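Complex shown without one protein chain; remaining protein chains in place.
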Amino acid sequence: MKYVIIGSGIAACGAVEGIRSTDLCGDITIIDGEKRGAYTRPLISYFLSDPDRYRDIDYRSLEFFGEQQVEIIPSRAKQIDRSDQIISLDNGQQIEYDRLLIATGSCPLSPPIPGAEQDWVSTFYTIEDAELIVGQAAQIREVVVIGSGLIGMKAAEALHKRGMYVHMVEKEAHILPRQLTPRTAEFLNEHLSSSGWDIITGEEVTVIHPQHKVELKSGRMLSADLVILAVGTRPAVELARQSELDVRTGIVVDAYFQTSDPKIYAAGDVAETLNLASQQLEVMALLPHAHREGYLAGCNMAGQSKPDPGSILMNSVRLLGWNICSAGAADYRGGELLTWQYQEQLLELKIRDNRLIGYIAINVPEAAGPLTNSVSRKMAISAASWKEFLADGPQLLNIPPVYWQELRRAEAYGSN
Amino acid sequence: MGAPLNTGFQMSTPVFKVDRDQDRCIQCGVCVSQCANEVHHMDSDGWMWVEDEKCVACQRCAVLCPTRAISITDYPVIFRDNSHWGSASLREIFRQAESGGVLLTGMGNPRPYKNYFDHMLLNASQVTNPSIDPLREPMELTTYLGNKGDLICGEEKPFLKLKVPIMFSAMSFGSVSLNVQKSLSAAARDMGTYWNTGEGGLHPDLKEFGSCAVVQVASGRFGVHPGYLDNSAAIEIKIGQGAKPGIGGHLPGEKVSEEVSLTRMIPAWSDAISPAPHHDIYSIEDLDQLIETLKVASRYSKPIAVKVAAVHNIGAIASGIVRAGADIVVIDGFRGSTGAAPMRIRDNVGIPIEIALAQVDSRLRDEGIRQQASLVAAGGIRSSADVIKAIALGADAVYIASAALVALGCHMCQMCFTGKCNWGLATTNPELSKRLNPELGLQRAKNLLAAWGHEIQEMMGGMGINAIDSLRGNRLMLRGIGLNPQELDLLGIKSVGD
Amino acid sequence: MRMKVISIPEYCLGCGLCEIYCAAQHDGFNGNVLKAYKTGQPDPRSSLIRSRPVSWFNTCMQCEEAPCLNACISGAIKRDRDGIIYIDENRCVQCYTCVMVCPYGHARPSSRSGRIMKCDLCRDSEGMPACVKHCPNGALKLWQGGEEQ
Partner (left out) sequence: MSLREGEVRIPSGCAIAGILNRSGQRFDGTPIITCIANMHQRSNGLGGGFAAYGIYPEYPEQYALHVYYDHDKAREECEYYLNHNFNIALQGPVPLRRQARITNAPIIWRYFALPKEGRLYQEEIDPEEFVFRSVMYVNSCIPGAYVASSGQNMAAFKGVGYPEDIGEFFRLDDYAAYLWTAHGRFPTNTPGWWGGAHPFTLLNWSVVHNGEISSYSTNRRFLEMYGYTCSLQTDTEVITYAVDLLMRRHGLNLEDTVDVISAPMWVDIENQRQERLRRVYASLLLNGPFSIIVATSNGLMAINDRIKLRPLVAAEKGDCLYVSSEEGAIKVVEPSPDRIWSPGGGEPVIGLLYGKEQLIEPDAKIICAQSA
């Protein structure tokens, strides 16, 4: 059995582990488009903030690929011939496959802003982007970051740590629009601003002028030695579309990660997978899911049949010492919102028909685990017990006992 | 009548001093959480302080402290040297002057009376007859208790089969925690011996251990009902207890929890006094009737034991008991322990088990009725050497209770009657009794019996004996050291060198 | 061969010795409680949940499909040959994703140092895990693939 994986990210590594969990002798080939090995994309901001400390940001070491007998070809896949099951690469190589996994992940959006093509304007998505910035770091004093998503935030934090003055421009009404609610965003915004960030919300960049000037819609003019485009990402589906696979925003896959071609699978940020909260197939593009999806796709490619249990939107990020965990649905219409605040800690619980459907925890990591799992396992825990939980103080001690009983029953405690 | 003074002022300095080595203390608070006598305190600002006078030297804090920061010592203030008025006498008077009441205490007689076990030495074989190697030859510890009779004809009377000649003595549920009884009953079952329910009835959780239980019937008849008598291996009538001959049982109200009151069929939180004497035994023939009644109640299927404290004239008493139909006579020496007893009685009443046992064995043999009953020695058995000596003097088997409690963690602070036993033994408070994990208790109790069993086999092998039957009453194997001729004669043994 | 420490609340006295010995067994103190608490920054890997009437030691369940291992963005959480899941400290970037996904709330940041605290079954020292060895009442057991130690 010959397995080929296009892409060398988290999903690819997961797939290797999945295949090897049953098929120890099939040969596996990874087509590494970025030619930089299996590094962890989120860590590029850590690399940017302290290149010596975070020199090695490999997700899996080279020995790992050695142990698992995986061949890595540093080249980009140009075309997939589905009938002959052959992939042709930039370097002219032709690779046959019995099973193919498309794990090309996503790529950054570059908004149609005039002047965005200048060299001091770039996206922040690959290790090269980070290395370029590190190279010119000495000359940069002032930066404009367009977009306050996770990537924008971590890039801004890295640059801030290097002593640069950060302007952040956000189109929406508040920062981290996909993760936070207005109140939590305001709470975080106040912390970041007081640490010296210039956060401008509800504004758009209209023109990037050549003499390091950035003009906003309101006419305000910012000077910047560097501009970071962090307005979001989209799944890298070109290859899939070109091979006439069924693609919507991401590649459409069934519960076993099979695309419309039974020999081709897709996993990670590129694929649309089940969001348990909305019961829809969506592109969630989250690292923890990528590893799970890759692993299960690998198992299924190797002959097992492991359906995807699906997961929920969740994220945990550290910004200037603060920890922000959020999971589950962003909106809570028809539900109830419970909040708890104490000094630098803020916790919001979203409850609907006696279930926790989402939460946002700022600096309350101790209870995060059980809260996430209450949401993902749709545990029936009444609003009353959540109110009591908040009243007693959101520590592990006060997690509603129902949670533990439900968990023990689900996990058949002690056996997993 | 005396009325307790309600002044906080205490006439004497505390008995013990609790020292905390600041260099070692890491303010982890384990001592505070573990001391039920509330000696240790830690304020919210981290300041730690102690109340010496509440300390009973149970060593719980010293043992659990992860950095050994705590040491309990005698309070340094010593009264002027006086061979008559010792510090204990003075303190006792101080306490009574304050309370006006009887001084209560726990465990056995601690006074420095001569300990005869420590004045007897064992024989060993040299040259003329070889010792037997217990590693290569089987060493038989199995012994039977009951009325064996003189002949093998006729219907055999019921008996108890012990794989090791050591049984766990009476510690009632209420006096000790349920976990203690769970540990000892399981250990008894696993090691092929018996445990005694004590006068507190049989707790429902221990039903499965009835088959290896000696159920006690005391003057209070606590928890005695047909089911209780049926679900047992033997029935023991408690006439007396070594620690408090002549007076009855006393379970302080603090220890009579809901569960205890249910098991004993008495009202909760009220003092449980079992009167002395049994109000239906005012002379020996009454005992005969009670024994006969119990035999009928148990359809002659179980041996009936009678437990008496070792007092003067014990020989005649034992002879009477055997002639009254008892199958097992239990003699409890004056070192025997108790959960609660007046200090004066515990320290001044009763005679040593060694002499009592020897007298009873000789007396029964002289009257030719030794085969009609087995003899069990109890009270202060501390080691397997004591067991061997007791059996050599004439006992069929021994009862241990203090030794078993020590195996489970007791540190002899003698405060059992308070119900605040920090080792979770002599208490029914759930927070405290939880401190004895019955699974660990079972292991510790089993190890004690196994260890003593091995030691007994080693010593028997050294004497050239490979069966416990040949050790029973084998007084030639004992020699007295530092004993006067009369004591030697009473014990029926020769002196060393003889 | 799967191993983990399980807590038996029935016998847990809530005394806290497990935390003390756990902290002393890690970070180079190799079991010396005094040194750990007097000179170092002791951090217990598991935390004792003290509550009435029952306390319990929140240990790691060493899950078969470990959510923390899957979710770790830097690949710092690994499983060694004995199946023990541990954190490679110098790879960890303290992003708390593992804290967010652990169903038992076991993985958590240390209040003192912010490092992620997670039980590694004292894999660097011989014999029983320190908490199991020092529990005064047998309330912690090393569960080993079906039978307890």
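Note that the chains take the letters A, B and C in the order they are written out, and that residue 1 is the start of every chain.
Throughout what follows, a residue touches a chain if its C-beta (ideal position, glycine included) is under 8 Å from a C-beta of that chain, and two chains touch if they have at least 3 such contacts.
Note that the coordinates shown come from a computational prediction; the quantities given were computed from them, not determined experimentally.
A.B. asks: Report, in label order, the displayed chains that the undisplayed chain touches.
C.D. replies: Result for the missing chain's touching partners among shown chains: B.
A.B. asks: Determine which one of B:150, B:258 or B:489 touches the chain that has been left out.
C.D. replies: Within the whole complex, the residue contacting the unshown chain is B:150.
A.B. asks: Which is it among B:53, B:118 or B:140 that touches the chain not included here?
C.D. replies: Of the candidates B:53, B:118 or B:140, B:140 is in touch with the missing chain.
A.B. asks: Tell me which of B:12, B:115 or B:474 is the one touching the absent chain.
C.D. replies: Of all options in B:12, B:115 or B:474, contact with the hidden chain holds for B:474.
A.B. asks: Looking at the whole complex, which of B:238, B:370 or B:411 touches the chain that is not displayed?
C.D. replies: B:370
A.B. asks: Among B:16, B:117, B:159 or B:417, choose the residue that contacts the chain missing from this document, as touch is defined above.
C.D. replies: Once the missing chain is taken into account, the touching residue is B:159.
A.B. asks: I need the residue numbers on chain B that touch the omitted chain, in ascending order.
C.D. replies: Touch with the absent chain occurs at residues 125, 128-130, 132, 137-138, 140, 142-144, 148-153, 156, 159, 365, 368, 370-371, 463-467, 469-477.
Just so we're on the same page, only the chains that are shown with their structure count from here on.
A.B. asks: Given which chains touch which, is the overall layout a line, a ring, a star, complete, or other?
C.D. replies: Chain contacts: open path, no cycle.
A.B. asks: Per the definition of touch at the top, where is the C-beta contact count highest among chain pairs?
C.D. replies: The chain pair sharing the largest number of C-beta contacts is A-C.
A.B. asks: For chain B and chain C, let me know how many angstrom lie between their CA-based centres, rounded off.
C.D. replies: Their C-alpha centroids are separated by 43 Å.
A.B. asks: So the centre of each chain is just the mean of its C-alpha atoms; given that, what is the distance between chain A and chain B in Å?
C.D. replies: A distance of 70 Å separates the two centres.
A.B. asks: Between chain A and chain C, what is the gap in Å from one C-alpha centre to the other?
C.D. replies: Between these chains, centre-to-centre, one finds 29 Å.
A.B. asks: Once bound in the complex, which stretches of chain B touch chain C?
C.D. replies: 23-24, 26, 28-30, 33-34, 63-64, 66-67, 430-431, 434-437, 439-440
A.B. asks: For the complex, give me every residue of chain C touching chain A.
C.D. replies: That would be residues 6, 47, 49-51, 58, 61, 63-65, 67, 70-71, 73-75, 91, 93-97, 99-109, 143 of chain C.
A.B. asks: Which of the residues in chain C end up touching chain B in this complex?
C.D. replies: 10-11, 13-17, 20-21, 24, 33-34, 37-38, 53, 134, 136-139
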